[in-house]
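As you look at this complex, bear in mind that one protein chain is not there, while each of the others sits in place.
Take a look at chain A:
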Amino acid sequence: MADILDVAIVGGGPAGQAAALHLAGRGLDIAVIDEQPRPGGQILRQPPASFTVPGWLAGRGYARLKHQLARFEALDDIRWLGGCSVLDLAPTMDGLSLLAATPGGISRIRARHVLVATGCQDLAVPLPGWTLPGVMSAGGIQAFVKSQRFIPGERILLAGTHPLQLIVAEQVVRAGGEVAAILFAQPRAGMIATAMRHPLIALRRAPDLAAAASAMATLRRAGVPVRFGAPLHAISGMDRVTGAVTGMGEIACDTVGLCYGFVPQSALPRMAGARMHKAGPAGGWACAHDHWLRSSVVGLSVAGEALGVAGAAAAAAGGAIAGIGIARDLGLFAPEQAERMARPHRHAFDTHRAFAAMLDSIADPTGHLPRPDAETLLCRCEDVSFETICGAIEQGGSANAIKLATRCGMGACQGRNCEPALLRLLGDVGRGDDPGFTARFPARPVAIGDLAESG
């Protein structure tokens, strides 16, 4: 690998691929780094190369993204660094420096430009029983089905506020799995009213609405109850999930998928010191950017869900804009040429973001989140209970101070799971302007021994 890359792209999802496609073929030294073995990102989590899956994700909604993925995989002048987790990102004199855990050990990668396209993750929602084996994020269940071709339970309950759970349930049912029910905590009337307030936006994304409607029809045919105004209160079981306490009474199940929305995976820009702002109603931090999706850190651009969760089409459009912008900054395109090339992508970006904003309000978990009880662990890594954290909040102090006092957020996930819940609690007592945890190294778990070896 060159001593210093022209461009390092972190994330091989729709955003990272789109950027790479605009940067390839121009004599640049480019690497795309992803901790998954194969490109695709969350929406196109590919089955392992050793599987043969006829008709994989054949739905119409995936066609464009699959086409882009095929073009990306055909690029021959881009280095694909699959199975590599980026642990750190920091500005340097001549660009940025990344630390990556690769199958061969820790490696430092330097690049003039870095594009962070790390996507989002499911919002982690603490409630009684949520640490029992069998409770997963809905996206995690979906990834098992899509990529591992595996249904991770015998009877799956989906609960939350985000319509994506309909798609997850449909995929489980089509794969032959059993879904106990799909519970939306919010009433249906409110969801429809929100969509009706934006008829034009809804119309422009008719295929997505059609996908939701078709999922509903499949689920109805399969006899799977879809309920609205039906909150999840607690998950029961001794050493694994055996049921759930809900607004519809007890439901027997061995797996629960939580689907209350998504938060940006923005640890890397935060570590690099980029200016951030609060993301959508589900929480988390989105990276502030200019109209080429450049962050406040020189050489660092951000695209896809790390800018704020807006779906795969917006991610691809944003990736294209960021890629063109980087090529422009490298002097490969004149400013007017870059502007002309970016125009259709900017239009798509704006359209899809408008749809995402509508989806955000339909799926808004505010006021619909389950209540933890005193023993519920808010911080799953360090086993810090709701009661302990409430006590620390009463003492005053910032999220960082509460972290020091209780260890909440100090564990292997680096606060990704507990920070949104903690910030919501601080918001409830009028401290909603808390800047959150200071992002700390490493962004992914790593053995100290490996770091020592890397020198």
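The rule is simple: a contact is a pair of C-beta atoms (placed from the backbone, for glycine too) under 8 Å apart; a residue touches a chain by one contact, two chains touch by 3 or more; residues count from 1.
The rule is simple: contacts and distances are computed from a predicted model.
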| item | value |
| --- | --- |
| Name of the absent chain as recorded in UniProt (options "Fumarate reductase iron-sulfur subunit", "(2Fe-2S)-binding protein", "Acetyl-CoA C-acetyltransferase" or "Pyruvate dehydrogenase E1 component subunit alpha") | "(2Fe-2S)-binding protein" |
| Option from A:Gln17, A:Gln36, A:Gln68 or A:Thr194 whose C-beta touches the chain left out | A:Gln36 |
| Sole residue of A:Gly27, A:Pro54, A:Gly367 or A:Gly430 that reaches the chain not shown, by the stated touch rule | A:Pro54 |
| Residue among A:Leu23, A:Leu96 or A:Ala143 that touches the chain left out of view | A:Ala143 |
| Residues belonging to chain A that touch the chain removed from view | 35-37, 42, 47-54, 83, 85, 121-122, 124, 131-137, 139-141, 143-145, 148-154, 175-177, 239-240, 254-255, 265, 380-383, 411-413, 416-417, 444-445, 447, 449-450 |
